[in-house]
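Here is the structure we will look at.
Excluded from the complex is one protein chain; the other protein chains are retained at their positions.
For chain A:
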Amino acid sequence: MQVEELRARAARRKFAIQALLIVGVIVIIWSAIASARINLTALGITSGFGFLERSTGWSYSFSLIERDINDTYTKTLWIGFQNSVFVGFISIVLSTVLGFAIGTARDAYNLSIKAAATTFVQIFRNIPLILQVVFWYAILIHMPGPRQAISVGELAFISNRGVMLPGLNVTSSIAVGMIAFSVLLFIALTISKATFGKKLILWFSGSILALILAGVLFTPEGESILSIPTLKGLRFVGGITVSIELVAMIVSIVLYGSAYIAEVVRGGLQEVPKGLIEAGQAIGLPQRAIWSRIKMPMALRTIIPPLGNQWIFIMKATTIGVAIGFSDLFYIVSTSITQSGQTLELIALLMGAFLTVNYLIAQLTNWLNASLKLKGH
């Protein structure tokens, strides 16, 4: 009897707390809407997404597609989103590759390799990313102009207007197709049953073969396969020009991100039971085979979940582009806010974009993890 009474009292209390919480949240949201209405009217701003159709009238540093100062907000925001995803994707790929190499080196038998890798990680992990970005940007902006550009074997040039690289003489849609092919090949290989070393070789050779094929097949008549940057007057023509903002972004994010990924990889490699490695040594496998057939496949299962977190982190880190004027999504959104005053709508779009991309990365990680799972475990 008494017990039941006590239970009923506890249940009532729990109900009251939860009801209070719901009411509290509703009141906060409602009063926020009310104040927003008052404040926006005072500022003379009409809320709604109508402004997306207006043209922006301002310019920014970087886009993958054709752009114009009269583009609508929709297109400008879309370009910002593309830029963020573009930088994020390149940074994720490069820092994963570099991170795996350095993480493996952190676990190397030879202590000198280990020491070098440790130094790398300790330097780049312990300095704020934004400081690294502005540092590289400052160095690049103090590079000589195009006419005194630093030449790397007359093929690539570094100047304060960007880094000029040799490129294939193909259209951008074919370039995108090649990247897509490389990614698909990577995913297909990840779930295939080949050994880790074989996968790496297949992926590299497959991608390079695609590169050569595209060069041979799609080069316009009468032009060379490679387009090499050459100085004409005050600027470079030909090749691919990568702006210094983009270079600073990618270099700093990759150095920082790969230091973190290296730690994840090292952690995974250390989790592999010693007995398995000793068993490999006992049957006379060479070091390389122990790494690619025993250590890596086992370690990958511990590496993938935290690796996914690092990918999400890198994606989020692209927002620092605003510090050096790279037109990532955050930069475009904050400029749009100053220019149009549509703060709430733009912030909602920004948040929505990040929630979506990070959700997709998390799904990809889960899927990778599931496909790598040991059968029967």
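What we mean here is this: contacts are C-beta pairs under 8 Å (C-beta built on N, C-alpha and C of every residue); 3 or more make two chains touch, one makes a residue touch a chain; residues count from 1.
Quick note on the criterion: contacts and distances are computed from a predicted model.
Within the choices "Oxidoreductase", "General L-amino acid transport system permease protein", "Cytochrome B" or "Dissimilatory-type sulfite reductase subunit alpha", the name that UniProt assigns to the complex's undisplayed chain is "General L-amino acid transport system permease protein". Taking the complete complex into account, A:Ile347 is the one of A:Val27, A:Val237, A:Leu276 or A:Ile347 that touches the chain left out.
Among A:Ala101, A:Leu189 or A:Ile337, the one in contact with the hidden chain is A:Ile337. Where chain A meets the omitted chain, the residues involved are 14, 17-18, 21-22, 25, 31-32, 35-36, 38-40, 109-113, 115-116, 119, 122-123, 125-131, 134-135, 138-139, 142, 312, 316-317, 319-320, 322-323, 330, 334, 337, 343-344, 347, 350-351, 354-355, 358-359.
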